[in-house]
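Omission of a single protein chain aside, the complex is shown with its protein chains in their original locations.
Just so it is clear, A, B and C label the chains in written order, and each chain counts residues from 1 on its own.
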Amino acid sequence: MELRSYIIRRLLLLIPVLFGVTLFIFGVTMLFSPIERASLYVSGIRDLSDLPGIIERFGLDKPFFTQYGTWITQVLHGNLGWSLAVGMPVWDAIRSFLPATLELAIFAAPLVVFTGIFLGTRAAAHKDKSIDHVTRILAISGWSLPTFWLGLILMMVFYSLLRGFFPPGRLSVEMDFVVHSAGFIRYTQINTIDAILNLNGPVLLDALKHLILPVITISTVNIAFIMRLMRSSMLESLGKGYILTARAKGLSERVVVNKHARRNALIPVITVSGYVFAGLASGAVITESIFTYKGIGWWAYQAASRLDIASVLGFALFTGVLFVLVNLVVDILYTRVDPRVRLGGGVQ
Amino acid sequence: MEDLVRIRDLTVRFHTYEGVVYAIDDLDLDIRRGETLGIVGETGSGKTMTALAILRLIPYPGKIESGSIILFDRSLPGGLELLKLSEDRMRSIRGCKISMVFQEPGSALNPVYTIGDQISEVYLLHQRKELGSRAKQRVDDLLGNRDGFAASVKRPLWRWQRRLYNKIAEGSNPLEPRILSHIPLFRRLLWRLKDEAGLLTVSMLKDVEIPDPDRVAGRYPHELSGGMKQRAVIAMALACSPELLIADEPTTSLDVTIQAQMLELFRRIKVDKGASVLFVTHNLGVASEVCDRVAVMYAGRLCEVAGVEEIFLHPLHPYTRALLDAVPKPGKELQTIPGALADAFNPPPGCRFHPRCPSAMPTCQQERAKLKEVSKDHMVACHLF
Amino acid sequence: MTDWRFTARQLVKNPLSLIGVVLIGIFIIIAIFAPLIAPTPAGHHDPYMIPRDGYWAEPKPPSAEHIFGTTQGQYDIFYGVIWGARTAFRVALIVIGITILIGIVLGSLAGYFGGVLDEVIMRITDVFMAFPWLILAMALVAVLGPSMKSVMIALILVWWPSYARLIRGDILQVREEDYVEAARGLGASSGRVIMRHVLPNAIYPALIMASLDIGAVVLSAAALSFLGLGAPEGYADWGQLTQFAQNWISGPLSDPLKYWYAVTIPGLFIFFFVLGWNLLGDAFRDIFDPRLARR
Partner (left out) sequence: MAKKLIVTIIALIGIIAMVLPGCGEAGPTPPSPYIGSGKLDGNGIPFNFFNDTNTRRAFSYAFDYDTYIHEGLQDQGECVGSPIVKGLYGYCATSPKYSYNLTLAQWYLEHSGWGNLSDIGFKFTLAYNAGNLVRKTACDLLSEAINSISEKMEVSVLPLAWPSFLDKFESGVLPIFNLGWLPDYPHADDYVVPFMARAGDFAAIQGYGTATIDALIAAAFADTNPVTQLEKYAQLAQIYHDDAPGIMGAQPLARRYFTGHISGFYYNPCETSYPGRLIDMTKSQNLTTQPFIPFLHNNTFIYQTIGDARTLDPCWAYDTASSEQIQLIYEPLLYYNRTSTTDFIPLLASDTGTFNATDNTLRFTIRSGVNFTNGDTLTAQDVEYSIERVMVIRRASGPAWMFYSPLFGNYGFDCRYPGNFTLVDNAITVDGNDVVFHLSSPGWVVPFKQILTQSWASIVDKNWCVSNRSDWNGTQADVARVYRPLTAGLTKLYDVAMGTGPWKLNTWSKAVSISLDENPTYWNAGLTPVPFDHVVTSVFEGWTSRRDALLAGDADIVDVPATNYNEMDGYTDRLNYYYNLPSMSIDAFFFNFRIGG
């Protein structure tokens, strides 16, 4: 199928997905009584007298579909609503918190994918050798680690023993000043990149120091995951006939593994890597909350724990879009890696 | 005719958790220069393993326990003990002196690379020198009869290339190109090698009667028919005009008309490439078509080896007879071999065929029969003789 | 394919999976004998509520009567982790069990009948897969109120699609097999064909996946409680115990690791529990993997 029409068709798929997702969340939030939802807007019991007013203002007692309808029309007019959790429009919230998470993802994703693929290949190439066992043990352990606990342990070590070496947040106060000073242009809001663009060493260093722990925390589990996947799919393609052919040609083991086996093995890994990236970018809720690294995941957590419905819906929209886009990219990548795959149609 | 490969008491075993599998047991076999030797036997009789053993490609957890495989190469007198070679030397033999054609053309080709790539890979691997000198030739031409501004600009580059390809042509794996081939961008400086390989590939494809070869070279396996794939695979195997071509059931997965063409092809190869062919098949008909001599295997052992007419006219070993009877003939109702193939884990003692053998004797159950020459070029392993 | 003797031998042969089996065994014992290992004090109504020894905020280090010490609010860590094992098993089994059932029903419907039904079901799974599961779970828990039940419901809701898809996939393969065709040819009713011929062959991958998933389910549940959205305060749950330690990560400068026990111990229980299941699941994968055929 021709690329453009394919992309369009895939983007159309967004509509049902987003519709379903939002409809579902809306349904969930509707389980709250109007008073419960209204009480999100009042500061304390002194203001209970305002509840009826608020219910009336926001039409919280209207039937389900009326409320959903109003929300949809709002969204279609480009207004995602107001995020109570952080006190700004939902759209601004996404815009201002996404860079942080992207920064995390930019560092974590390559680490995850490349380390995972490399280790997985090695393990498969030396099946049942010591390296295979070691990596396997590492992988399974990493795979079993509770992210939040790993985070806490890292904090325990790096905050209390090596105090202040890897501080929480995104920037230290000083660098925050620098970043907000007139001389510093925030092209991307992604500190490390901005720092490089502004040729500002200290900011870069500081940003990196703040990134290390979250990146480690978020990567560990995913690396383990990709690695195991890569290993098994490598084993599969190493068992294929063309590997025997390649060996019969007299190719060295290195070439056999890295050229003939790996490229075939990559195909399933690509999909998963796509999901991993989507997962990273759609907010490492736990990691970001632990390290008070204020990205989109942190925001989503604040929103959800405060039942900030507008934000949760906005976040769901965002992740829905992300999910579909990532799928699209993955499909296109497929066609590059595997000539048999046709856009739209599966394997020929 | 002198031998090309001499296999002596070759033993291959598979050590699995369920026990030891005697895939090949004390196998003696000679492959003569320029002949087509067929290995015939039921599935699991160890014929494919024999083939793989020659290439030392026995899959894990299989292992060549003992024996010797000697390759008599014109270049070096006394021959090569393949089983004692270093892995590197062995690699330089695979695909170059001995190459193999596999049963499933579909799976034998890597789906993610073009036919061209996969074939020229062989050239780039085994014929660097030739490619190098050919490339050098080109550059020389350029340096010689090109002029004008563009040329004068390119000259330095050409000179450099010339030096480079020269080194390659001299062989002895020079450092410079080796480094280059590892640096992604510079790798393409060696593009002329690829080109030459490409040219060779196309001509080779032509040799195996593939229509419109240079288009096919750019195709991916899944875009070709089964027959085409098989031809491509054969082309790959013949690329460096090997001394021995091992064909493992090359026709089984193809339909009859294509089969015929393939067999034709094989006959031709033998004639004009002068290569010996080890033709593994379970189909006696096919064997009778192409082979000069036929070796019959049963449960990892050799039963009978003889010239093709000989074996079809006077089969001696009961198993061979049974096999021949099992071939359906018009107006003659089909004979089947009683019992099942011997259990691979604990094969029967003595002659492994005795449980199914119509003319089994007590001795058959104790001692195994040695392979003895009953008449010229006709060897049988059976107590009857 | 499922030769149990073979399976058992493989499990025992591979040291890793053996460790897995042992770990799980230990946890099963803990769960079963919890009332003996950590007896509920008299006059304590709900055994799943961790008894408090006072109300002081600061955790107290391990001592004679509190082997693992007490965490924030003087909840006995030992009691918590022991009874937490029960909670873990309950959550895992219920969630996985129900998920598989849903998966079987929807998956076989979609896979066997295909067409519109298939399309609809798959679109629905799309929706659920595109979903930020943690957020969905959080919203649900918030709505249903802090209790293990809401955690389980949330997890089931976000978990079923993968099973539905898996089983659908297998069924798509199996239904083309000759014997199924044959059964159809003999005019067996679809229901009968599914039950007798398709499912039995399609279900095993799902069961293996389940064994792989138990760990993941427990992890997710723990994550929820850690975010303060799972068990009610004081409920015997590993995730929550970890959360209690959140304010006590680093001790005074003089003694930075003062509260190590509050932070480490509950986490270690989660880790080993999940590790056990993952080791087992990993072994299963290798054993049942049709690709890595038995040699």
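As a convention for this text, a residue touches a chain if its C-beta (ideal position, glycine included) is under 8 Å from a C-beta of that chain, and two chains touch if they have at least 3 such contacts.
Every value quoted in this text rests on a predicted model; they were computed, and no experiment measured them.
Trainee: Using the contact definition given at the top, list the shown chains touched by the missing chain.
Mentor: A, C
Trainee: For a quick check of understanding: of A:S172, A:T217, A:S273 or A:T319, which residue touches the chain that isn't displayed?
Mentor: Within the whole complex, the residue contacting the unshown chain is A:S172.
Trainee: Kindly state which of the options C:P62, C:G114 or C:P232 is in contact with the chain not pictured.
Mentor: Touches the omitted chain: C:P232.
Trainee: Which residues does chain C use to touch the chain missing from this display?
Mentor: 2, 43, 45-46, 48-49, 52, 54-58, 72-74, 86-87, 89-90, 93-94, 97-98, 100-101, 142, 145-149, 152, 195-197, 199-201, 203, 207, 228, 231-235, 246-247, 249-254
Trainee: For chain A, which residues touch the unseen chain?
Mentor: These residues touch the chain not displayed: 32-33, 35-37, 39-51, 53-54, 57-58, 82, 84-89, 93, 96, 155, 159-160, 163-164, 167-170, 172-174, 176-177, 180, 289-292, 294, 299, 302, 307.
Here is the rule we go by: only the chains that are shown with their structure count from here on.
Trainee: Keeping to the contact definition above, tell me which chains border both chain B and chain C.
Mentor: Where chain B and chain C share a partner, that partner set is A.
Trainee: Of the chain pairs A-B and A-C, which one is connected by the greater count of C-beta contacts?
Mentor: A-C
Trainee: Round to the nearest whole Å and give the separation of the Cα centres of chain A and chain B.
Mentor: Chain centres of chain A and chain B, defined by C-alpha means, are spaced 51 Å apart.
Trainee: Rounded to the nearest whole Å, what is the centre-to-centre distance of chain A and chain C, using the mean of the C-alpha atoms as each centre?
Mentor: Here the centre of chain C sits 23 Å away from the centre of chain A.
Trainee: So in the complex, the part of chain C that touches chain A is made up of which residues?
Mentor: Residues of chain C touching chain A: 16, 123-124, 126-127, 129-132, 134-136, 138-140, 142-144, 215, 219, 222-223, 226-229, 239, 242, 245-246, 249-251, 253, 256-257, 260, 263-264, 267, 270-271, 274-275, 278-279, 282, 285, 289, 291-292.
Trainee: Any idea which chain B residues touch chain A in the complex?
Mentor: 55, 57, 59, 91-96, 99-100, 102, 104, 106-113, 121-122, 125-126, 220, 222, 233, 236-237
Trainee: Note which residues of chain A are touching chain B in the complex, please.
Mentor: Per the touch definition, chain A meets chain B at residues 240-242, 244-252, 260, 263-264, 337-340, 348.
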